[in-house]
Structures are given as structure tokens and as C-alpha cells.
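Only one protein chain is missing from this complex, and each of the others stays in its spot.
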Amino acid sequence: METKSKKQRILPAGEFNVFLRVLQDAGYETIGPTVQDRTIVYDTIVSSSDLPAGWTDEQAAGSYEIRKTGKSLLFDFNVGPHAWKKYLHRADLLLWRAKTNGSGFSIQEEDDSPSKKAFIGVRACEVAAIQKQDKIFLKSQFTDSAYQKRRANTLIVAVNCTKAGGNCFCASMNTGPSVLSGFDFALTEILDDKRHFFVVEHGSKLAEELLNKMPKLEEASAKECALVREKMNEVSENMGKEVDTKDIKQLFYDHYDDHIWDEIATRCMNCANCTMVCPTCFCTTMEDVTNLTGTEAERWRRWDSCFTMDFSYIHGGSVRPSDSTRYRHWITHKFAAWHDQFEESGCVGCGRCITWCPVGIDVTKEIKNLRKSKATV
Amino acid sequence: MSNHNGNPMLPESFSVKRIKNETDDTFTVELQPSKKVLDLSFEAGQFNMLYIFGVGEIPISISGDPCSTDSLVHTTRVVGTVTKAMRKLHVGDLIGVRGPFGNPWPVEEAKGKDVVLIAGGIGLAPIRPVINYIISNRNKFENVVVLYGTRTPKDILYAKEIKFWEKKHRIQTFVTVDRAIGEWEGNVGVVTKLVARTPFDPKNAIAMACGPEVMMRFTVRELQKRGIANSSIYVSTERNMKCGIGHCGHCQFGAEFVCKDGPVFRYDKIAHLFDVWEV
Partner (left out) sequence: MDTLERFLADHKFLEEMKPEFIEQIVGCASNVHFSSGDIICREGRDADKFYFIRDGKVALDIHMPQKGSISIMTLDSDSVLGWSWLFPPYRWQFNARAKTEVSAIAIEGACLRAKCINDHEFGYEILKRFSRILAERLQLTRLQLMDVYSANG
């Protein structure tokens, strides 16, 4: 995918369905936000009527609610509990099957041919999260073939956030609110007194070809482009949370022995929610399953969390048996060790870990507390 | 054996060629590939993921000879379900193998230098390929010393072989045990105590240590007292591993993935983590 293309066009909101159909006709399963169980989650959508039109979300530490706005906006919310990793880095993945024939056994690689998927409504923080997982699974020493196949079959239709959520801090993490790279399409939804439309930018050759299959879209005027910029500046100014990232790696490395970890451990329930909702958390475990007669076995890869005791188990016990050191491990990895591993932060500032923490532990607050605490190591 | 079938997550089929008890709770398996044309080369210090059908998969260091790789040799201790099942295998039984993985011992860098190898317990198994390599290239190394500590005299690995290291290959070997009951003419005391009296030139030596973390912490302190630089000390660490390729996250030790950045680390690179509690 190329970087920002200059030419922007106008897609009237009423023609969003046409846009979806072009993608579907090109063989893409369209996936986007839908309202389910009073949350906005990603699922297959057939038409724009499946999108959460007129819904918005309100998020705070440990709290998430959706409500009707009375407006017709299709993307007037931020991120829900699901991240796109559920499609790219599957929560459960069958790697291979083995069969025994008495003394020996044979292993058959699972034939994995994922369908083409278009992700509709990928936010800037989520594009950044996908790029971070790309680094782990595609650009490190080894390639994850399952991820690679899914990623190659993915079309990204990004949507700029035109409101900032209560737990958002993408501006601090330098990942948003505007989508600047890593997209096929980037859309900004505008609703004023007269008109409801999207300013569309394409970021890949494929996107350009797909656009050509649409009925002719008029070019966005300078005024319309300025409107987008204005809107995005406004969002940037209104972030619900903020993190000072200056020397943040060293901040964590200097505080391995801080009492703060013990204090957080009195609140943290080790539920692992933060790791499940985090769009960059990538840890997995391997699970071998055998049938009842013991003749067939399967190797499954499943999402895992560093908050469990088993996670660091080596014979004799867990390396991190304390609640405090497990929390410390998670947040230190995210904000510090990730820099050493992948030359960037592991946090995209989406705020999911704050929203979905049952006791409302807020990483942005904890980082502020850490800054106030004296270095201990 | 460079990730034999292209997909590092897919085990390759091997069969048991030999299986031998070393001590009461340790044993060595020798494996040969079911397909004849597999490259079994590895570097001293690397490990494989061994899979027992229907039981599970674990990382085990390679303890064979990197200069003669017609089979895979693994020495391990019976500690969990997989190693228990492994010891019950017979000649001809199949094992799945993924690997070799991991960052090796610095054998090339050690050439022309004194080499101090310090092993504790089963930690001798990952050090043995270094010793085998040195034996095949003995003239390229200066003074070579092995310091080896175990629990009791019954727990000494490769007991017969150790005698030849000294006699035939000029590798001075000092064995010490934590406790000895009855007939034991050798040393009693912790292995770290031996460092102070080991003959090597701290200015031109490389030390490699493998054993329980506590033992290595004290070993490093003793080496430092001798004046050897942190950048000339190498340690092998142990963490939970599931994938072996740096993707599953389990083996993280600070910012390091033990499976691919380790298990062997130059001490100065991880010194800051060595005394951190539950890192």
C-alpha cells in the first residue's frame, strides 16, 4: 500500500451501498461494525443498513454504553471490544492434524485458505495496530503463514474518527486520529445541514481500480478537504486521555521495583480482559487435542494472556507468580520492551484496556503515577 | 537441519535410534529422520521442539556433536508429562521435531582464547556440544576448563565421557557435588566456589554458563571477581516456550525473546535483568 494520495473524491452517504457492492463483486466479504448485545462489534455486513447508523458509544474507565443520537451518521462512534486481529491473528487456529498407525504417526498441515475480506471502518489506531502485528508476523525472522495469507487477502477501508472517545489517546501515541498510511481507502464522514457524504482517499492501486468501477465520483473541493482537516484537528484536540511518552521506555525500566505494582495488584483481577481486547497483544499458546481413542491429534494455536499463571510456567513453577509482576510485565512490554523489540511502542492509544477493565484500571493514569514515583532501579 | 519443511510450526518425523538412561532421572535419546534427506546441522546451544504424539511438545536443547550430525541427540530430565512419555519410548518409535531454534554459544569467538565452561545439573546437556566442538578443533583453543556441579555423585551426567575430556583432549574438568554420602572422593561444595581457583587468563578468556538461574547469578559474580569482562561471559536462560520462533510471547525476558534472541545471551546485554524480581 502506498502513502497518502492527493486526489480525494466525494461519496454521497446514500451510495455507500454501491461502494460495498463493488467490493463484494470483487470477491470480498465485507466486514464492519454492527450493533450486537448493546456493543458495536465487527461482523459480516451485507449492506449499509447493517451498519450502526445513528448510534454512538460512550466510554470511560470500566464502562461502555451505546445510545441513539438521532443523527444518521454511520460511523459516529469509536472502537468496541473487538479488534481486527480476530480476523488476521485468529483466536483459535488449527495448525495441523496427526494420525497414528500403531507405532508411528503422520502429520498433515491444515489446509488454510482464508477468503478475501474487506474491513470496513478501520480506525487510525487500528490501522496502526495491524501494522504493528505485521511487524511481528511478517517482518521478523520467521513468517506466520496463516497471518500472511489472511493479510494478503485483506482490503482496508479506513474511517477517520470524527469524534474522540472518552478513553482515546491516539494523538499521544502518534497513531491518529487521522489515517495516514496502511489503507486501501480512507474515508471521512461529514454531515452538515444539507449534505451527508464521505471524503474518499485511495491508498493503493487496487483501490484505484475498484474506484473506477464505481459510478463517477466527483472530486472533493478544496473547501471540502479543508473541512476534513478542520474536523480532524478538532478530534485531535479533544482526546479523552493523554500520555506523556517522553523517555517512556526508560521510565518503565527505571521502575521495575516500584511499590506502584503492588498497589495496582490490589485492584487488578488478573482477568486478562485487557490482553484480549488489545489490538496489538499477540501472545498465543499451543494446545494439543486428542480424540477419545487416542488415534488422532490436533495442534491448536489459541490466544493466551500473560496474566495467567501458566503463561510463564517452567518446571517447578511460574516465573511471575505475583499479580504485581504479571501486571508489570504486561504494561512494561507494551510501553517499553516493545520499543527494544520492534522499534516502536506496542500501544496505539485505542483505550480498549481502560474501557474493558472490570475495575477501570487506566494505563494513562498509572503512567502519570509512575512519573511521580521515584526511580527505584 | 534448518527448519526442514519450510513451515517452522510443522514437526518433522524422526524415529528413536537409541535411548539410554544417564542417571536416575535423566536420559538421552538419539533420533534419526524418517526421511533420509534431512540436513541435521545445528549450532552448539540451539534447541529443538520435541513432540510426542497425543501428549505434547517441549523445548529441549541439543546435546550432540555439531561436527557430526547424522542423528539428533537430546539429553533431558524427567520432569513433566512429555519427558515422562519420552522416556517410555522404544527404538523405532516416532517423535516430531521442529528446529533447530535459538542463538548459539559463541564457539567461533572463543577460538584463540581460554574457555571456561560452567554447568549445573542438567545444564551440562546444552554445554556438551561446545565441548564436542572443542574436541574436534582442540588446537584452535587455549586452556579449556569445565566446572560442573550436581546434586549428588549419582547425578553426574556423561560420567564415563567426562574422564576422556581430561585424559585425551586436555580439557580440565572439575566436578563438584552439593552433597555426598559414603564413597565420594571428589569435591563437595557449590560449583561457583571453583571459579576462584580455575586456571584461565581473565583478559583472554570466554566463560559460558548454563544451569539454574540462582547458580548462574553466583557464577557471574565469581567470574567478575576474577576480572573477566561482562562482555566475555555468556549465559543460557530458560523460559516457557511454545512456538520457538518469537511469535507466541511466552519466553519474554525483559525485551528479549529467549527462543530467538537466546537461549544464550552475552551477559552484558541482560545484566540489568539478572537481579530483577520475577522479570
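We call the chains A and B, going by the order they appear; numbering starts again at 1 in every chain.
Convention: contacts are C-beta pairs under 8 Å (C-beta built on N, C-alpha and C of every residue); 3 or more make two chains touch, one makes a residue touch a chain.
From a predicted model like this one, the values you see are computed outputs, not experimental measurements.
**Student:** Looking at B:G45, B:G121, B:G244 or B:G262, which makes contact with the chain not pictured?
**Tutor:** Of all options in B:G45, B:G121, B:G244 or B:G262, contact with the hidden chain holds for B:G121.
**Student:** Just one of B:K17, B:R170 or B:K193 touches the chain that is missing; which is it?
**Tutor:** With B:K17, B:R170 or B:K193 as choices, the missing chain is touched by B:K193.
**Student:** Have a look at B:K17, B:K111, B:R151 or B:R226 and name the one touching the chain we're not showing.
**Tutor:** The single option touching the absent chain is B:R151.
**Student:** Can you list, in ascending order, the subunit B residues touching the missing chain?
**Tutor:** On the side of subunit B, residues 25, 77-79, 120-122, 149-151, 155, 176, 178-182, 184-190, 192-193, 197, 211-212, 214-215, 218 touch the unshown chain.
Note that only the chains that are shown with their structure count from here on.
**Student:** Please report how many Å separate the Cα centroid of subunit A from that of subunit B, as a whole number.
**Tutor:** Computed from C-alpha means, the inter-chain centre distance equals 40 Å.
**Student:** Would you mind writing out the residues of subunit B in touch with subunit A in their complex?
**Tutor:** 7-11, 13, 15, 34, 53-57, 79-80, 92-94, 96, 238-240, 242-243, 245-250, 252, 254-255, 257, 260, 272, 276-279
**Student:** Please give the residue numbers of subunit A that touch subunit B in the complex, ascending.
**Tutor:** Of all residues in subunit A, those touching subunit B are 95-96, 98, 100, 103-107, 109, 136-137, 140-142, 144-145, 253, 256-257, 282-286, 288, 290, 294, 297, 299, 301, 304, 306, 311-315, 319-322, 325, 329, 333, 336-341, 377.
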